[in-house]
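The complex appears here minus one protein chain, its other protein chains still in place.
This part shows chain A:
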Amino acid sequence: MTDPATTATTPRRRRLQTSLTVSSSPLTGRGAHALSDEDSDQDTQAILHHPTNKENAADTADLEDAVAAAPNTPGRVLYTFQQKRRKGFSNLVREGRAAMEGDVSPTPKRARRGLAEDAGSETPSRKGKNKETPMRIRRERKRKAEKQLASVADNADSSEEDEDESDEDSGTEAMAGAAADLKAVADPESDNEEADPQQDDDDEFNSHDRPQSSYASYFATLHSSLSATSNNTLSKLPALTAASLKHHLAQAPQKHAAQREFLEMLHESQFLQWEFESRHGFNLLFYGYGSKRRLLDRFARHLNTRGATILVVNGFSPSLTIRGILKRVSEGVLGHTGPVGSVHDHLALVLSGLKNPITLLVHNIDAQALRAPIAQLVLSSLAAHRHVTLIASIDHINAPLLWDNVLAARYSWVWHDVATFAPYAAETALDRTAFVGNVGADGPAVAGGVVHVLRALNVNARKIFAILAEHQIRQGGRTGELGLDYAVWYRLAREGFYVANEMTFRTQLTEFRDHCIVKSRKGTDGEDVMYVPIDNAVLEGILETLEA
């Protein structure tokens, strides 16, 4: 790998630190072997299991760059040493995975790439990579490499490198190789202090084979647990649009359809019993795997035919607010219209106004929108009311943690396990999109995200946002035509004393844009028109939560 003279250098800082003993036999043979095997290793590396061979194979890629850049410079040794140390771990991990999962375990993309490269050119060229990696990722890598370069030049330790373990990433390697060179130039005295990479690798393996002192094993496990997963990313998979997701899900086979139907029939036979329990003042809570929406809707229909007034609430609906629920109760059941004041006042109004029994069906009382303490307070107060029967379902495994003993006593649940095994079609619709693709590009779909960002900003920024949002709500209509002229928005913001000058306004604007809360397009007269890429209903909810 390197020439024997460099390999045999003595005192080692690292050895002192880890207090590992190293066999003094020179490893020149292995190094030479590696060099000779360099070409043939390319295609076999994925199936090699001998650690040392793998080690060498893994290093060939960076060697090419590094050797080309600065052959025989001592600084390069430093770099390979660092690179190797990580490799040692990742190899171990890979081995472990292979042992654990057998053939099921995916061979990381190295195998595929190796094949691809064989088909194409013999040596991996940057040009070939460019096709694979999108522009954005490459830019990211470049940025990281620069950072690395700076840190190495400062003689800082490689905490940064631990995070971006991009073994296969030749872009980074090239940069890092350059960084190593730079380091060699900057710090020539430290050469002879550096350890021999091959020997140190040996140390790593030895240390794993033989019993270690407890602290060493502690750090080893701590470290390995961090890097126990491969570096594959979903970017290798083809993008999945929402439409194709829906299409493919519809095609998925229905497993255990007969048993599921039987299960549902069993549940339905309990309707009368549930009704009986709810009549006697208990509130019903349903749990178990599978969407309970259809079942409970049917139960609601059953109750409805028996003469109950039922308010159905979809807890998982992203635009749901606790005010919305109260409003529906006060308007639909009490027939009350007009100002209602704060949520507490509204609740008091509803509680004192309820004279007829009403059943409240809440799908997913543990949903994000209802997890706020105020929402649970309102719901539990309603549930404790004499005339209210609450029927609810939970899905999150830790949902009972929502309630302390006071709340739980107010709810006075009777629990029922109704595992339906039905797919969570509506409930997880939002979660699914998170996996589908780039959420950031389309703006955060979830109201919670926007609220989170806005909470982090100061009051004036929130007010500025509110100007635009309110304007947009007033406009109504389709998303395409919405928006506020930049100049108008600025004027309004200044009139409200939210900004003093355009500078600050622009700063806030950048903040909004960075988080994709606000976007801009060119208006008819060439002016920038700013708009919020969020549905009006959701927007109203956001404003409401911000005011609360």
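Basically, a contact is a pair of C-beta atoms (placed from the backbone, for glycine too) under 8 Å apart; a residue touches a chain by one contact, two chains touch by 3 or more; residues count from 1.
Keep in mind that, in the parts below, contacts and distances are computed from a predicted model.
When the unshown chain is looked up in UniProt, the name that turns up among "Nucleoporin Nup43", "RecA family profile 1 domain-containing protein", "DNA repair protein RAD51 homolog 3" or "Origin recognition complex subunit 3" is "Origin recognition complex subunit 3".
Considering A:L263, A:V340 or A:I467, the position touching the chain not shown turns out to be A:L263 (whole complex).
Chain A meets the missing chain through residues 100-101, 103-106, 225-226, 228-238, 240, 244-245, 247-249, 251-256, 259-260, 263, 272-273, 276-277, 279-282, 287-290, 293-294, 297-298, 300-301, 304-317, 319-320, 324-325, 328, 332-335, 342, 344-345, 348, 352, 356-357, 359, 361, 363, 377, 381, 386-387, 389, 394-400, 405-406, 409-410, 412, 414-417, 419, 421, 423-424, 426-429, 431-432, 434-436, 537.
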